[in-house]
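One structure is given below, represented as structure tokens, and several questions about it will come after.
Here the complex is missing one protein chain, while the rest keep their positions.
Read from first to last, the chains carry the letters A and B; within each, the first residue is number 1.
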Amino acid sequence: MILVGGIAAIAMFAVTGCTQPQGGANPGGSPDAPKSVEVMIFKGGYGSDFFEKAAEEFTANTGIKVTVIADPRIDQQALKQFQVGDPPDLAYPGWRFDAWKAVQEGEVMDLTAAMKEPVFGGGSGTWGDSFEPGILKLGENGGKQMLMPYFYSLWGWWYDPDLFAEKGWKVPKTYQELLLLCQQIKGSGMAPITYQGQYPDYMTSGMLQPWIISAGGMDAMKACQNLEPGAWKSPAVIKSASMIRELRDMGYFQMGATALSHTEAQAEFINRRAALIPCGTWLYSEMKDSLPEGRRMQFMLPPVLSDGKGDPTAITVKIEPWLVAEKSTSKKEAVEFFKYLTSLEKAKQFVVEKGTLMSIKGSDEVDLPEYLKGAADSMKASKSPWSAQWKEWYPTFYKAVGDALTELVNGELSPQEFANKCEAEAEKLRKNDDIAKHKVE
Amino acid sequence: MKSLISKLGMAFFAMVVVLPVVWVFASSLKTNQQIIDSPFTNPIPPQFENFGKAWVAQDLGSGFILSLVVTLLTLVFLIPIGSMMAYALTRYKFKGSGLILAVVTLGMLFPNLLAAVPLFIMMAKVGWDDTIFGLVLAYIAYSIPFTVFVLSGFFSALPEELAEAATIDGAGHWGLFLKVMMPLAKPGIWVVVIFNSIGLWNEYNLAKILLLRHKTLPVGLADLISQQQYAGEWGSLFAGAVLVMLPILTMYMILKDKVQQAMLAGAIK
Partner (left out) sequence: MASKNLKRNGFLLACLLPGLILYCSLVLVPFARTIELSGYRFSGVSTNRKFVGFDNFGKLWESEPFWWAIRNGVTMLLVVGPVILGLSMLLAHATQGTSRLSRLMRTVYLFPNLISLVAAALIWRNIYNPSVGLLRGIGLTGPQNGWLGDLNTAFPAFNVAFAWVTLGFYTMLFSAGLAGIPAEVHEASELEGAHGLRKYVLITRPLLWSVRRVASVHITIAALGVFALVNVMTDGEPSGRTQSLLNYLYRMMTIEGEFGKAAALGVVMMVITSVTSLMLWMLFRRDPTARRSA
């Protein structure tokens, strides 16, 4: 009897022990206590050393203690802490983290007011004005500044200029030139194009979207982003899909690329087993440790239809958002630290040290590394920089489109069937009230 | 003729089983270039520095140590806890003992990932997520079903007369358990120690979910495979695979019969 009672008691303990409400996650720390800031950093291609050093400088400068936690899977840790109501104060949680869902759930601090504050150190102008406006806007939700940009990347294609010079190949500007070039490359025994097949994202960003824009103009892509009925099976989407399908049918994609991870495919490229690869401007940093001696790479815009409706200078911009948690107990300090990170001086430093572009005005007035110059020039010359925000807004839908793309590349779907499948997934999403809908203007 | 076919079949099977394992060992001693050139290059001269790279630069050394610590710590607590439970549930008759045994062994049926969502929320709430302590607790808990299942089989097979004799000699409950029954159940203890050490050393699911900054060896290796920039570091990647395989295979070669018995016990008992 005692035994049964004992076990019942344990069971009760266990059940109540983990269902009790989780109020006031951060009761410790009286208002006067010196505040500290916990920052979670996604440790991707750019590492975390820059932020750790910046945290030390900031503490020395202001007396506010900053703890940096960095990991390639920081998204998981951030997720757990949001779940239990004890989120990090400031977070750059990386591409796996669904930041827009956090916005939707009211977990992200509204920074609209902070935009009007002065920049770090009290220099001239407001904090908001120090950002490139088009890029800052990518973090807006219904006119409120929720997510923040930091560095930004540009999507394009990459080639090896020395290899091209050696073989006498010409960088293709149009899709028609691309077809001719691929034929030439294939004739030389090399695979013309490789891609990171295990993550369809690269083909979506590097081919599908640019060619939707090329075929149907920016409006066609906008309609897709806004989930307008019929947009995903518009002629522009079908045209784009048939271009991808044509490259596949001609055998211009590297054999087996569908199964390659990003680093595996990129290794194929830098080891000259494939001549072209779609990727963002982080490619060099990601591969620099395994780059063969003296190997160079150069950025190009995806080749476009010579008779397309779209602006041939259109370029895809990508940000990886930062956020301040609404439930943070030291919001002010977190904002202050992020202001420090985005000060012109630190931004320039990041550009130089990490070889990426920054969302801060004037931060590119430094000596850009060679592989980045082409990308930066394309950005400056572009009349239509744009960003695929649907990817961040609707990650599950984005994955479904990527899956359909894999089936297209495998020859399982025709371009028309591909478009129908995307439209069907879009319809499912339109009906799903759990996911907040957004619009690009 | 028939025996020739069966011999050829066996030889083929042996090749299929062994060749990939040998290939990993060989590749762990090759240069990156040799690996990229062809799977059939010879590891000459052997690149032992691949192991150094895997241990230090890829940080699998800390994973190796962590896996070792977690495995041993779990066993140290699991074996007494599991034996006591199995013993009490099989050698004593009380209301509900059968039910408890059934509920405990039912835990073997379902993959632990099914409980992962609430488990990691609970761990996070008490601040034990991403700690060795939390992981060891979870490991003990999830190893209990198998351990109790096997040991209860061993305990219930022990003859009643022995217990009676010891009781007449004045042994108390603890004395009987520790001095008489535990030594008799030694073959069973071997089985659970071996089975659990293999399972814990290789464990992936819970370690992946509950730990973040600390990585056990399998999780560290998996992360290297899936997301790190190993493109140019094939040699050390294979060296990492050897690090995770070698301890278990060594133990198997030394304790072959006991290991086979342990693997069987889980299924047949």
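Structural remarks
Convention: contacts are C-beta pairs under 8 Å (C-beta built on N, C-alpha and C of every residue); 3 or more make two chains touch, one makes a residue touch a chain.
Here the structure is a predicted model, which means the values were calculated and not measured.
Within the set B:29, B:54 or B:144, the residue that contacts the chain not displayed is B:144. When the omitted chain is restored, the residue from B:68, B:81, B:132 or B:184 that touches it is B:81.
Touching the omitted chain from chain B are residues 6-7, 9-11, 13-14, 16-18, 20-21, 23-24, 35-36, 38-40, 81-82, 84-85, 87-89, 92, 94, 100, 103-104, 107-111, 113-119, 122, 137-138, 140-142, 144-145, 148, 172-174, 177, 198, 201-202, 204-205, 217-219, 221-222, 225-226, 234, 237-238, 241, 244-245, 248-249, 252, 256, 259-260, 263-264, 267-268. Taking the whole complex into account, chain A touches the unshown chain at residues 2-3, 6-7, 10-11, 13-15, 17-18, 22, 75-76, 79, 82-85, 96-98, 101-102, 104-107, 197-198, 200, 251, 255-260, 264, 268, 273, 395-396, 399-400, 403-404, 406-407, 409-410, 412, 428, 432, 434.
Keep this in mind: only the chains that are shown with their structure count from here on.
Computed centre separation for the pair chain A/chain B is 39 angstrom, with centres defined by C-alpha atoms.
On chain A, the positions that touch chain B within their shared complex are 3-4, 7, 18, 22, 69, 71-74, 76-77, 80-81, 83-84, 261, 263-264, 266-267, 270-271, 286-287, 289-291.
Against chain A, the residues of chain B that register as touching in their complex are 36, 94-96, 100, 118, 120-122, 124-125, 129-130, 212-213, 223, 226-233.
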